[in-house]
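Here the complex is missing a single protein chain, while all its other protein chains stay put.
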Amino acid sequence: MIRIGVIGYGYWGPNLVRNFVEVPGAEVGVICDLRPEQLAKAQARYPAVETTTDYREMVASPRIDAIAIATPVSSHFELAMQALQAGKHVLVEKPLAATSDQALRLIEEADRRNRVLMVDHTFVYTSAVRKIQELVTSNGLGDIYYYDSVRVNLGLFQHDVNVIWDLAVHDLSIMDYVLPLQPQAVSATGMSHIRGEPENVAYLTVFFDSCLIAHIHVNWLAPVKVRRTLIGGSRKMIVYDDLEPSEKVKIYDKGITINESPESIYQMLISYRIGDMWAPHLERTEALRTEALHFLSCIEHGERPITNGEAGLRVVRIIEAAVQSMAERGQLVELYTVGVTA
Amino acid sequence: MIRIGVIGYGYWGPNLVRNFVEVPGAEVGVICDLRPEQLAKAQARYPAVETTTDYREMVASPRIDAIAIATPVSSHFELAMQALQAGKHVLVEKPLAATSDQALRLIEEADRRNRVLMVDHTFVYTSAVRKIQELVTSNGLGDIYYYDSVRVNLGLFQHDVNVIWDLAVHDLSIMDYVLPLQPQAVSATGMSHIRGEPENVAYLTVFFDSCLIAHIHVNWLAPVKVRRTLIGGSRKMIVYDDLEPSEKVKIYDKGITINESPESIYQMLISYRIGDMWAPHLERTEALRTEALHFLSCIEHGERPITNGEAGLRVVRIIEAAVQSMAERGQLVELYTVGVTA
Amino acid sequence: MIRIGVIGYGYWGPNLVRNFVEVPGAEVGVICDLRPEQLAKAQARYPAVETTTDYREMVASPRIDAIAIATPVSSHFELAMQALQAGKHVLVEKPLAATSDQALRLIEEADRRNRVLMVDHTFVYTSAVRKIQELVTSNGLGDIYYYDSVRVNLGLFQHDVNVIWDLAVHDLSIMDYVLPLQPQAVSATGMSHIRGEPENVAYLTVFFDSCLIAHIHVNWLAPVKVRRTLIGGSRKMIVYDDLEPSEKVKIYDKGITINESPESIYQMLISYRIGDMWAPHLERTEALRTEALHFLSCIEHGERPITNGEAGLRVVRIIEAAVQSMAERGQLVELYTVGVTA
Partner (left out) sequence: MIRIGVIGYGYWGPNLVRNFVEVPGAEVGVICDLRPEQLAKAQARYPAVETTTDYREMVASPRIDAIAIATPVSSHFELAMQALQAGKHVLVEKPLAATSDQALRLIEEADRRNRVLMVDHTFVYTSAVRKIQELVTSNGLGDIYYYDSVRVNLGLFQHDVNVIWDLAVHDLSIMDYVLPLQPQAVSATGMSHIRGEPENVAYLTVFFDSCLIAHIHVNWLAPVKVRRTLIGGSRKMIVYDDLEPSEKVKIYDKGITINESPESIYQMLISYRIGDMWAPHLERTEALRTEALHFLSCIEHGERPITNGEAGLRVVRIIEAAVQSMAERGQLVELYTVGVTA
């Protein structure tokens, strides 16, 4: 039985608590939040669980094996570092940290202590994204040409981070899991429509070391909710619509066939291929449950999580580059993917 | 009765011919195409119309008052210039010309000769776009925050121009008509997935002299057809979906209300406003019919068309800047909107 | 503070408990279920609430003011009658009872004891249905021509009642609330596709004393989930799609205009009217919360609920007639709507 402490009982924390309460092999020992009214809610729902406003107490407790952190990004590093230093395994809500330097230091600390460091890239644990990853990995799509995602809705405006940190992080974590190549450079644009507030709309283009191109559109001020990703391959193409109640992933046997023109070696003959569409059945297991079980399994068997610290770092690096590019209105920012540890 | 000559009877030309045949006040006198098999089709359908493979003959004919050009972009300038110099009124398929310099020279020639020069920005003549323009102009949306358009499908790959020239031109012509501000700079990215061929996917961000931002996504290699534009204003927001059979324009009484926080002048209080949605009834008149009638009316009354040479020039300028930016992977390119004529 | 007892903690009971726990003015005193494992779940979630497997204990308890019943239909009458006889106010899950005779006796008992008898026609308390009722009542639609509803999905097959009792009851309860007229006769057809089991697909036509016609299609064996109602009026028409995330009710300014033909008094001239579409903003309050508050308010002020015993009786009468008609493959069954009590 692995005993979990959860820091942060605001929007996401209750979901973490509920899943760790429900999965076999774990129990939630302590819930920590600075706001007593949030702790009262936790207490009402889980009378058997201890609560505290002092995270140091939880971190120091020998009865806690692992800590899940669901607090604002700015506090991720400090809390995760203290938990690792106290010998706890750590699960951190996305994004892993506020800077790539912080993310790197967390990875090093986890390695040094031989503890599990996992980032909560929730979408990676959905059956939709896992199905897409299978298709890409098994070369079912052929060469990947592009990855295009739209994630827009009305609200919830953040005051401390811009829309890239808040929403694009989801797409970047999916891309990190699904795409077989590492990104090389980023060009981003965006805008704030409220004086003094962070950007609420942004567009990111991510370049790779091939003809693969990725693009993410995020917006807090859209009249409709859209969660749609197009993935184009040389053999097949995918539409992943997370708002579809059942057929979230549709695979189109569509594309082009390219032949050299007999008349000119400089011009290609392009013919269009239009075949069937197929929507695989997807299991309805809640992603966070799959993720919680994976975290427990990694602790038990000493394995590295799918969404380990390095995955968290890679995502933070792209965000940093995108934010820098956005400030310079699209100026290309290279990603120097130096190895994490020697 | 205004007698029209049409050059180019390929994909778009037959639509021009059909509309000029059907509207009152015009007749189609001559159809010109280099391909005899295309002329045979025209002849079969319109036995009374003359056909020729020699456009010079049409341009020289005193029985032709106006010439509509539906040929590849590379020939627009030469054909339009000769027609203007021969004293004809001219309607040119979009985009007006292959360079802004050419567009400028056509404008000057038309002014000098006092002839109508109109560019076939077809979408401007749809009831959907006119309704949107009305709403924006009457300040129904409040301040315009963003304009976001997606225009993707599978095919038709062009060999001579990239996807910006082919598809984004539609969005840029709509923006030129609808938005109250002039763009200042462009950042674009894109990719070709076929060796030696022009870019088949592209993303354009257009900056304005305010917090308005526009973005266009065009793609010839998408598994599904999308024609969707989001327009965000401070009061209302629009979703314009051209594939909807009837409710193409939906107006959402949604948005945010911003107040200064009583606690901090540096932080805004944001509240969300969610009201009714409204889809105005749109007339089903074919856009090209409205456009043909407008061309005839401009000739008759000596008026300047809504989509005059300057509109064509503005669009070509943005395309040129976007293509340049795309070659430099998002590098910002400023638009110097020098006045057209003194 | 009104103290509620809830009988039945299976599929629907937990929703009743949660809402009575959360609304002001009530508290849940006892939860009753025959299955100890269900009571264990209730206990885990609400440690302060008593549980029992003996409903008689609850009915007899002086500390319970009102009883909510969420058990199989066959037990509704017995449980509700005993509760009323013990002087409790009663809320019964739909349908009110297994026969109209039972429903009638419950109404009489409640009247005699001066207790609130309310049936849980949940949809009546949704903001969508209330908006529709407002539109109909205020004559916004003009004369109502038809009411057409489709409620189909895969599962959940019932063994004790057919699909009319299970699904059509929702549509009938909405119709009962929304339509200004009383039904006169029913013709129904249906089929069972599993030997020995009740009908899993059914079609009901309900006739009224005017040219209003209603039709309900229910099916447990459909590949897709549909929840769509069309309401046609002489002035406007409604599409109510309960699966739409936000625009559930769309009002179309469409219809026909009828004039007597100048040429023939026997033939009408029909012209089509196509105007705007409008989707009013709907509050997102959970229906059951609104309903729970209404039940409490009726108890407190001695008022009759919107979905009172008579509403429950009217719905049961149509179901009875429909089941009879279905057995005779569409044979018309008249509804004798004799007054309930003098």
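By written order: A, B and C. Residues from 1 in each chain.
Going forward, a contact is a pair of C-beta atoms (placed from the backbone, for glycine too) under 8 Å apart; a residue touches a chain by one contact, two chains touch by 3 or more.
Worth saying up front: this structure is predicted, and the values here are computed from it rather than measured.
**Student:** Which of these touches the unseen chain: C:G196, C:P245 or C:P262?
**Tutor:** Checking the options C:G196, C:P245 or C:P262, the one contacting the hidden chain is C:G196.
**Student:** May I ask which residue of A:E57, A:E247, A:E286 or A:E328 touches the chain that does not appear here?
**Tutor:** Checking the options A:E57, A:E247, A:E286 or A:E328, the one contacting the hidden chain is A:E247.
**Student:** Touching residues of subunit B against the unshown chain: what are they?
**Tutor:** Given the touch definition above, subunit B has residues 47, 225, 243, 245 touching the missing chain.
**Student:** Name, in rising order, the residues on subunit C that touch the hidden chain in the full complex.
**Tutor:** So the residues of subunit C touching the unseen chain are 145-146, 148, 150, 152, 154-155, 157, 159, 185, 187, 189-197, 201, 203, 205, 207, 211-213, 215, 217, 219, 221-224, 230, 232, 234, 237-239, 250, 252, 254-256, 258, 266-268, 270, 272, 274, 325, 328-332.
**Student:** List the subunit A residues touching the unshown chain?
**Tutor:** The list for subunit A reads 247, 253, 274-281.
Throughout what follows, only the chains that are shown with their structure count from here on.
**Student:** Work out the mean Cα position per chain and let me know which chain is farthest from subunit B.
**Tutor:** C
**Student:** With centres defined as the mean C-alpha position, give me the subunit B-subunit C separation in Å.
**Tutor:** Taking the average C-alpha coordinate of subunit B and of subunit C, the gap between them is 53 Å.
**Student:** Counting in whole Å, what is the centre-to-centre distance of subunit A and subunit B, each centre being its mean C-alpha position?
**Tutor:** So the centroids are 39 Å from each other.
**Student:** Going by the contact rule already set, what residues in subunit B reach two or more other chains?
**Tutor:** If we look for residues of subunit B contacting two or more partner chains, we find 274.
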